[in-house]
Each structure stands twice: as C-alpha cells, then as structure tokens.
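To start, the structure itself, in structure tokens.
Just one protein chain is left out here, and the rest sit where they should.
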Amino acid sequence: MVRQIYLIATGIVFTISIWMIFLWAPTEINQGQVQRILYLHVPFAWASMVAIIAIAFTSFLFLLTKNDRWDNLSQSLAEVGLVSAVVMLFSGIVWAKPVWGVWWTGEAKLTTALVLFFIYCAYLLFRNYFPPGNARNRIAAIIALIGAIDSPIIYYAAQIWEQNHPKAVVGPLASEESSLNGEMVITLLFCVLTVTLLFVGLVWTQYQTNKLLRSKNV
Amino acid sequence: MLNWFKVLSILIKKDIKIEFQTKETLVTLCLFGLLIITVFSLSTENNSLINQNFGAGILWSSVIFAGSIAMVKFFYHEEQNKTLQSLLVMPVPSELILFSKSIVFFIFLSISEIIIFLISSVLFNLNIFSLKLILGCIVFNIGYSVVGSFFGVISSKSSSKEILLTMLLIPIITPILMFIIATTNDVIRSELNSNFQTWLGLGISFDIIFLTLMSYLFGKILED
Partner (left out) sequence: MKVNAKKVLMLTKISKSYQNNLVINNFSLDFNYGDSVGIIGKNGSGKSTILKISCGLLKPDSGNVLLMGKSFDSTEDGLLIKSRMGVVLHEDMLYPQLTVFENLNFYSKILGIKNVNTKIEELSTLLNLSDYLKISVSKLSNGNKKRVSFAKSLLNDPDILFADEPESNLDDNGKEIVSKIFNDRRKRGLTNFFSTHSEIFLEKCSNQLINLKDFENA
C-alpha cells in the first residue's frame, strides 16, 4: 500500500519533470533541442553509478550478516542498475552524434560506463548460470565487491588512455563547453530527484517481486 | 615458510605433469590463438603500415579469447574429478591452490604468447620484439592468470562455463588490458613519447591489489 502511494507520487513528479524538460527549460543556444537529452542522461548516469556502490555495500552487509534480505536487495539493485546503464549508454550515444559528430569516443567516462554495463551483465549472468544456493549468493556478493573495487581502477586507466589519444570530436561543440543557465540547472536537479525516486521505486518493486519468486521456490 | 614453498612447488609440479600427459591446455591456447590470428590475416592486405594500426588489437584479442577457453579446460578436470575438494581436506592453505594454478597458467600463457607473437609478426610484417613489451607481458600475464584462476574455479561449477568465465574475466581485467594494448601500440609504431611508466605503475598496482584481494577471498569461494 505504502509502495503504491509512493509509486503514484513518483508518477506525478515524473510528469512534472517532463513538463519542465520540454516546456519550461529554455532551449540551449549552441546545441539546440538535442541538448534536452541531458536531463535524462545525467540522472541515469548518476543512478547507475550510485547503484554499483550500493550493491557493493549491500553485498558487504550480506557477507557480514548472511541475511538473505541483503542478497535480494543486491540482486534488485543490479537489475535496475543494468536498466539505468542501458538508458545512460543509449541516450549518450544518441546525444553524441549531433553534438560531437561521432557516436562514440574513447573518452574515460564512456569507456568506464561501458565496462560498468558489462560488470552488471556479468553479475546478473552469474546469478542465472550458477546453481542456486548459499554458495551462489556468497560468490555473487564477492563478485559485486570485486566489480566495485575495480571500477575506479578502470576509470583511472581510461584517463591515462585518453591522454594518449586526442579526441576525434568534430561536431559543433568540439571546442566550446555548453553553458547552463539557472532554469536549466533547476530542471537538471529536479530530474536527478525524479530519477532517484523512480530508481528507488523500481528497486522496491523488484525487491518484492524477487521475494515472492524466492518464496515460491521452496 | 619453508613448508609453504614446498607445498606450492609440489602443487605446481603436479599440474605440469598432468599437462605433459594430456597437453590439453597448452595446445588449446596456441591453436585457438593462431586460428584467430589467421582469420584476421585473411582480412588484411599485409600492408605493414595499415597493420600497425590494429596489430595490437588482433594480437590481444586472440590471446584473451584463447586464454579464456584454455582456462575453462584447465579447471574442467579438477571439477569433474572433485580433486579440488580432495585438496580441501588436505593440509593445504587455500591461497596456495590459487597461487599454484596461477603460476602454472602464467607459464602456459607466456609460452603461447611467444608462439602467437612470432607467427603474427611474420603474418602481419610487424616488428614487436622489445624489452618494453616483455616487461608489459609479464605484468599482464600475472594479472590475467590470477584473476582468471579465481573466476576459473568459480565458473567450473556452472554448466555454462565458457560464457560465464569470459563475461566475468574480461570486464574486470580491463585496466591491464588497456595497459598492454597501449604498450603494444607504442612498440609496433616505435613511438617513444609515451607514458609507459604511468601505465606500468597502473599494471603493477592492479596485480598487487588483485593478488591480495583474491588470495584473501579464495577460501570463501571454495567452501559450499
């Protein structure tokens, strides 16, 4: 019941944020309409980054307490985190082409995001392919921890890589940075809030679903 | 401590002896690697200027994929005959199992890299032999063997070993993969102004972090 009210509230907030994105926020001068992708891209990037830290945290708690609830929460977080990563990657690709002139570059953030997506895949794939039981849940938690420890190293490596390889960016925004005015910043912050609410709502729903699925398996 | 090294060397000798009998891992590694190289060589015009641009990619994709297939083979028998379990009821510290497996795989990987590099330097007209690359390969092979052995034991219990091992292994080793590809690129193009030292620092830190982490966690993945 609480969850339904929460989800309805999230829906209302989401509607407001769509109004803000398309009607309230002004069009950016350099990039035009396409810049509005920012309001979705950044929040989902935020969500997928926070999710991996959250999974590492819940996995650690699971290893410590051996309470199945933490394991279930890690799984739900990973499932929603994977979706966030897909939205982030796709919106990024669509945005990059008109603005930078390429679909993809070797920029550190992009590489890290892509590898992050694969780590989510690996984690969920493992959960599916390994015989279920206590051993699986424990190893899954260990994999999540390893993935979380690895992500900053990947980011660092991608940065060194970037230094050697000048960006192949030729679009209208190759040299100048975009400037955000007040209304845009407010819209962006509001969208981050919206996506965070949505993220929590989805994890919550997924958590309940997984709980039901698990109890059915007895 | 003396005992520690003794047990390690017994474990390593055993694995090498088995490999001499079956020759499975090493043959898989070399043949599969060469096969990928051959497929690539069919698609190029053997122009060394062009090959310089993607030589590193070809070399390392063949090593990575051949390596992960061979890794599956390497752990298949252990799981099949439950011999890993029998070591668990013997007085063997669990991290020694990881170390011995990593060292043996490190040896196999290095041998296969020498063969793959020799053949591909002929096929693609590349000049790749330098001290820098050898140093890079050693650092890369350590990281790859340790992380690979860790995930090799995990995935050996699953029915879809190959896909699981590859999916787990490759994202995690991305940092050293970038390191070795950057180094190979420099060597192939004989570029001098590179930040090899930064890369080497990254590679060595990766090895140290994961060696510590995985030898600590290895005991936990073995128990059921």
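To keep things simple, chains are lettered A and B as they appear, and every chain counts its residues starting from 1.
FYI, a contact is a pair of C-beta atoms (placed from the backbone, for glycine too) under 8 Å apart; a residue touches a chain by one contact, two chains touch by 3 or more.
A quick note: this is a predicted structure, and the numbers were derived from the prediction, not measured.
Screening A:11, A:132 or A:152 for touch with the missing chain picks out A:132.
On the side of chain B, touch with the chain left out of the figure occurs at residues 3, 7, 10-11, 14, 17-18, 21-22, 77, 81-83, 85-93, 223-224. By the touch definition given at the top, chain A reaches the unshown chain through residues 66, 131-134, 214, 217-218.
Here, only the chains that are shown with their structure count from here on.
Spacing of chain A relative to chain B, judged by their CA centroids, is 31 angstrom.
By the touch rule above, chain B contacts chain A in their complex via residues 154, 157-160, 163-164, 167-168, 170-172, 174-175, 178-179, 182, 194-195, 198-199, 202, 205-206, 209, 213, 217, 220-221, 223-224. Listing the residues of chain A that touch chain B in their complex gives 111, 115, 118-119, 121-122, 125-126, 129-131, 133-135, 138-139, 142-143, 146-147, 149-150, 153-154, 156-158, 160-161, 163-164.
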